[in-house]
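The complex appears here minus one protein chain, its other protein chains still in place.
Going in written order, the chains are labelled A and B, and every chain counts its residues from 1.
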Amino acid sequence: MGIQEQYRNEAAELLSSGAVKLVIGYGEGSTSDRRRPVFIRSADETARLVLDANCIANLSGYLVPEGLLSDGKSVAVFLKPDGIRSVNILAAEAQVNPDQVVILGFDIDGGQASPLPGRKATDFAPLIESQKSTGLSTELQQEADQLELMSATDRFEYWNQQFSKCIKCYACRQVCPMCYCRRCIVDVNQPQWVNTSSHTLGNFEWNIVRAFHLAGRCVACGGCDRACPVNIPLRLINHRMSKEALDAFDHFAGESADQKPVLATFRQDDPETFIL
Amino acid sequence: MTRILLHTRLDDCLAAWRASGYSVLAPSKSHELTRFNEVQHASDMALDLVLPERTIKDHFFPQTEPLIRYRIKKHEIDTEEMVPPELKRIFFGVRPCDASGLAIDDPLFGWDYKDEYWFRRRGNSVIVTIACTSADDFCMCTSVQLSPDSTKGSDVMLTPLKDGRGWQVLALTDRGNALLETIPSILQESDAEPAPPASVPVKFDIDKVTAWLADPASFESHFWKEISQRCIGCASCTFLCPTCHCFDIQDEGDTYSGIRRKNWDSCSFAMFTMHTSGHNPRNTQSTRWRQRIMHKFNYYRGKFDVNSCSGCGRCTRQCPVDMGITETLQSISNLPR
Partner (left out) sequence: MIYNPFPMRVVSKRDEAPGVRTLRLEFVKQEDHDYFSTNYRTGMFGLYGIFGEGESTFCVASPETRKEYIECTFRQSGRVTTTLANADAGDIVTFRGPYGNRFPIEEFEGKNLLFIAGGIALPPTRSVIWSCLDQREKFGNVTIVYGARTVADLVYKDELDEWKRRDDVNLVLTVDPGGETPDWQDHVGFVPSVLEKVAPSPDNTIAVLCGPPIMIKFTLNALEKLGFSAENVYTTLENRMKCGVGKCGRCNVGSVYICKEGPVFTAAEVQAMPQADL
């Protein structure tokens, strides 16, 4: 039995037994290589679920909308390790009760989706621990190294060009499971902290605010990077912040539901490299 | 016999146009993004794209546009209107859907109160369109009563030649004729055959769709909730749309001076219609998606007798969660009745 059939069956069982009220998974998309989020509420709809190597989106953001979990019932969701880490962060930040989340975990390797054992976020702790010890993506690091080789002026010019493309569609924000604020700082106008205009300066403001807000919270799911309609390499910004958090504070986002937010925690042995 | 323009003469063409005072913008790739940039040489152009990622709308209705510069003094305010220049511009290599988008928006910016910011930019711009001979999975012009070779909104139509050496050239407007008069020796007469237009399958029955939308009972249909369940509420579909035209007006500056700006805004955002009291007439994503579809295929049509959609398909092509107009209208046209 392939993973797709296995998980369809499991979803059907979860729904028909009443263990969960909803399964958030992937379905066929508008082209053969596209998958789209689907919301399955009854066992007879589970044939719509698809699970293969094209299922790359992090669906954990769909757990956050107001009211979904307020009835105490559980929801099952298809998640890769990055999404499981997101659930840990959402739990640590009191946005979801992890006991209400049944994880249909899977990973993609060599063009194939394979099941991950475990159904609760805590079951995946060893997996996440091993990911931490492997470190951040070497692929991203290589890309980031290219930027580090540039002079400061050239690097600024690079980001200047990238950010000048931004149209403030906020796809990066909306697709991110971590961007759950009911009213984003950029939508506050008393006072107007951030200008709403999408000129280069305004775009810098938004992208820098975003980068800092995600420091130590981004799990590198790549959702923002893929969502960006003007191809700003947001992955590199996020990666840089993740690397800072890991190097300076040994903080790997989403290790567990007990993890303290890196920018809201003080430890006696925190590095103080900024004090000259 | 028709007039043709050979690829090999395109650089001469550009030189002649520049000599006549035009700047030429064409699809090109810069900083990993395909969009209309000013070009100097034919080799800068990316004319083989199905569509650039960004539309030409950006050059008529920019994402942020300064309206008024102000300086605040005691009991006095100095203001200066920031009038956009009437640039002589040629948009070369526009696709028929994007060109149509401009024509679709003209009545909106012109009804009753005329938006000079749009029309000053429209006034001296010449739209040179290249008919599509290829399409991708997302193209849907034929579903909204347009076509890969439709001339709507264009001043000059170029139809690729079958032999791939150039284009058949046809002026459609006075502005187009005037443009061709600047390059008489570059064009030549030929009986070379044009390539057939791209085949773009019809994806939904627009008449069925608009009839359903016009039925008052459809407004509160459960359909809207189902179809928009996965919508994340970003503005990528609206901002990449060649016809979406909604905007905000914002002041930006310090205590004493600044600029009032017209900024793109989107019906996808919750803040778009939020009252100061906190009441929001469209307070869920499904009501906002309904607004977008209704606006394009019901309200706009009722006011201006045209759908506010030119079938470019960018909304689906770029959607982070694979939504878009096509799926919604397909589902509507497949609804049992």
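Throughout what follows, contacts are C-beta pairs under 8 Å (C-beta built on N, C-alpha and C of every residue); 3 or more make two chains touch, one makes a residue touch a chain.
All values reported here derive from a predicted model rather than from experimental measurement.
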Contact partner of the left-out chain, one of B:A15, B:V50, B:L187 or B:C246: B:C246
If I consider the whole complex, including the chain that's not displayed, which of B:D44, B:E86 or B:D115 touches that chain? B:D115
Among the options B:H75, B:H222 or B:R337, the absent chain makes contact with B:H75
Going by the touch rule given at the top, which residues of chain A touch the chain that is not shown? 189-190, 192
Across the whole complex, the chain not displayed is touched by chain B residues 67-68, 70, 72, 75-77, 79, 81, 83, 108-109, 111-117, 216, 219-220, 245-251, 253, 255, 258, 260, 262, 265, 267, 272-277, 279, 281-282, 287, 291, 294-295, 298-299, 302-303
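The criterion applied here is as follows: only the chains that are shown with their structure count from here on.
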So, in whole Å, the Cα centroid of chain A is separated from that of chain B by 32
Which residues, counting only chain B, touch chain A once they are in their complex? 31-33, 53-54, 63-64, 137-138, 229-230, 232-236, 238-240, 248, 250, 252, 261, 263-264, 266, 269, 271, 316, 318, 320-324, 326-327
Contact residues on chain A for chain B in the complex? 29-31, 34-39, 57, 61-62, 161-162, 165, 167-171, 173-175, 187, 195-199, 202, 223, 226-227, 229-231, 233
